[in-house]
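Quick one: the structure is below, and I'll ask about it shortly.
A protein chain is absent from this complex, but the other protein chains hold their places.
Each chain gets a letter, A and B, in the order it is written, and its residues are counted from 1.
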Amino acid sequence: MEIVLRRFPLTETATTETSNDHSEDHVSTLGVSNDKLGMWVFLGSDCLLFGGLISTYMLYKDRIGPDDLGPEEMFDIPFTSVSSFVLLMSSLTVVLAITALRRNDIRRCRIWLLSTAILGAIFVGGQVYEFTVFYREGLGYTTNLFGTSFFTLTGFHGVHVSVGIIMLMSMYIQSMRGKLTSENEEKLEIIGLYWHFVDVVWIVIFTIVYLFPQ
Amino acid sequence: MMKTRDNYDLAGLRESTGHEMGLKRNHRWIVMLLAVIAVLFITGCASNAPLDTLDPAGRKSNDINNLINPIFVIAGVVFVIIQGAVLYLGWKFKVREPKEGEESFDGGYPDEEFPEQVHGHFAAEIGWTIGPTILMAAIAIFSVGALLNLDDVDAAPDEAVYPEMEVLVVGQQWWWEFQYYLDGVDGAEQPDFVTANEIVIPVGQDIRIHTTSRDVLHSFWIPRLNGKKDSVPGRTSPWVLQSNEIGRFAGQCTEFCGLSHAYMRMYAVSLTQEDFQTWTDNQMRTREPLQEGDENYEGEQVFLLNCARCHVINGVTSRDISGSVELDTMALYGNIEEYRNHADGTLSQGKYTGPENLTAGAAPNLTHFATRSSYAGSFFQLYPDAQEMADAGNYLELAGSDYARGTLEAWLRNSPKEKPNAQPEQARGMPNLNLSEADIDLLVDYLISLD
Partner (left out) sequence: MAVVEEEQAPLELESGEDQITERPLGAFTRPGGGGGWRSWLFTVDHKKIGIMYGAAGLLFFIIGGIYALFMRLQLARPNNSILSAETYNQVFTMHGVVMIFLAAIPLGAAFSNYLIPLQIGARDVAFPRLNAFSFWVFLGGGLFLLTSMFIGGWWENAPDGGWFAYSPNTGVLFSPSKGIDFFALGLQITGIASLVGAINLIVTVLNMRSPGMTLMKMPVLTWMLFIVQLLLLFAMPVISVALFLLTFDRLFDANFFNVAQGADPLLWQHLFWIFGHPEVYILILPSFGVISEIIPTFSRKPIFGYPFMIFSGIAIGFMGWGVWAHHMFASGIGPVAVAAFSVSTMFIAVPTGVKILNWLATMWGGRIRFTTPMLYATSVVAMFTIGGLSGVTHSLAAADTQQTDTYYIVAHFHYVIFGGIILGFFGGFYFWWPKMFGYFLSEKIGKSSFWVMVIGFNLTFGPMHILGLQGMSRRIQTYSEGQGFDLWNLVATIGAFLIAVATAMFIANVFISWRAHRAGKTPAPGPDPWDARSLEWMTASPVPEHNFDETIEVERQDEFWHRKWGKDETGRVVRRATAEEVAHDGSNTNVHLPSPSYWPIVAALGLPIIGYGLIYNLWLCVVGGLFVLGGLYGWVFEPVDDPNADGHHDHEAHGTSEETGAEEVDGNSSEEVSVD
């Protein structure tokens, strides 16, 4: 049986796509679905976004007033290490969610989905906490160049994590409505890609911003 | 078999047969046009242009010209080859348009004949990859040499009055300030003197300048002496000015700097070593406040009342317009270390922060206003004959010669009208001070006495 919708793939066809039909191999020239390829392409572009923000931070991190606290004094490495670890773990749980879904183990999948979202939320919460601490210690967004570029960089990352959480939660809701099955496991896979990317970016930021403040 | 298929005919192809003939006739017309353009081109180039980049008067600009001239030749050769090829190929391989009544095939081809279907030629491709590569590599070596030479600002000191002299060139909206360090900027606390809009240099000598800015980007450019160097706030960039001739060389700020960018010009004036010595001696002279009964005493009072809150006259003005006149020297101007390193925010030091806050925080130093041939970003000429006199080596004689009183009066009457600026809302440039005509008269007399 040939499925027309696969021939003219649309984003919206994800829900009706059957992944076990490979009869029309010209459907996607590369054998990857458009949606997934699209996500890869988008992430390539996002690298440059973070590249620009990280470069800005690198340029400006030392430009502080004579009495201001610098990165060395400001950062609480153990705290951030823990929250980084939490985020890292969420990459694992999202993988577990995907494999569970592949086995059509919706219950497990749901558990892992939820834990991924919670781990992400803990990370974002930690970031918010960190921001308030910094603010109380006197580093506001407009205080100096270090503050401006630090908050912008980590804030952008935080927004990325939050968007990821929203996507995970909408998957969770879909699974409650019985719309998330092994048939359309790819949706989750794509969100997983995004999630891993956001994680990797954090590792880069953590290394550059926190571990090497020189 | 060669059936005409009307629907494949080009729209208007048939009718255009006549039109084509018209085009042929047009060809002669185009040639004529090109000839006219060529003549205009040559005459246009020859016309007198004070900013001409192809008319070097200094060592650096000469070096640049020696680089660009052969490049223009190479580019010209490539130009002729490519344009020639386009014209030749277009002429040689153009197909005959179908004649009246003749059947056309596939919208224009008179028959089914195809040229040889060549898909490519490997050797040719390699050839025209390698060829230009070698050419560009040769140009690159040549050009990097020229660049390093141009950027070499550490030329050996010449036999000169001030062999170590350096000038800090400070751009602001929309005029230039020149801070002279006769013994170099290193270790100097403050400049020896400050002037505006006209940078005066001794002929023949390499003068190292450092460009910087108090507000936005500007670019310092005296085309006949050297290329341009941007003034970047928070940075100083070294550059060299050197002139082989005595004369006055026009310049123009070339980095867009807001409203009055077009009106931000400058001059470089080169003097003989002796004249230069005379000039510096004069510039270092501070003034004594005038006493009652002195000529221009009233003028100075009007000045102190209206102008001194922005403008400095060394020895006369003070920041405090209400109090007595205090000696105010160069302390107003930051030293170069501050311009080199603004990380601590010292940019605002020494700034005027009165009611009409100037964004740049500075106004031209007027101590020796009358020795300058132009004012307000060199947009206005103070002395109508300045160019001829300076070129003839008589720059120092300008003060005291005929000056353009009307323009100066107009400037004092309402400067935003004469030169666009953003006063009063945006606090940039000199405001309209609503002076009375009597005050203006007094002020002009006073200003012109500042030699």
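We take it that contacts are C-beta pairs under 8 Å (C-beta built on N, C-alpha and C of every residue); 3 or more make two chains touch, one makes a residue touch a chain.
In this text the structure is predicted, and so the values were computed from the model without any measurement.
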In the full complex, displayed partners of the excluded chain: A, B
Per the touch definition above, residue among B:S219, B:S243 or B:N296 touching the missing chain: B:S219
Hidden partner chain, touching residue among B:Q179, B:Q252 or B:N296: B:Q252
Among A:L59, A:I77 or A:M176, residue touching the chain not depicted: A:L59
Residue touching the undisplayed chain, where the options are B:R59, B:K229 or B:H368: B:K229
Contacts of subunit A with the absent chain, listed as residue ranges: 1-5, 7-13, 15-16, 26, 28-30, 32, 34, 37-38, 41-42, 44-46, 48-49, 51-53, 56, 59-60, 63, 65, 141-142, 144-145, 147-149, 152
Touching residues on subunit B - with respect to the absent chain: 5-13, 15-16, 19, 23, 26, 33, 37, 40-41, 44-45, 47-54, 61, 63-64, 67-68, 71-72, 75, 78-79, 82-83, 85-86, 89-90, 93-95, 106-109, 112-121, 124-125, 128-129, 132-133, 136, 139-140, 143-144, 146-151, 173, 211, 215-217, 219, 221, 223, 226-230, 232-235, 237, 250, 252-263, 342-345, 347-348, 359, 420, 425-426
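Here, only the chains that are shown with their structure count from here on.
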Geometric centre distance via CA averages, subunit B-subunit A, whole Å: 50
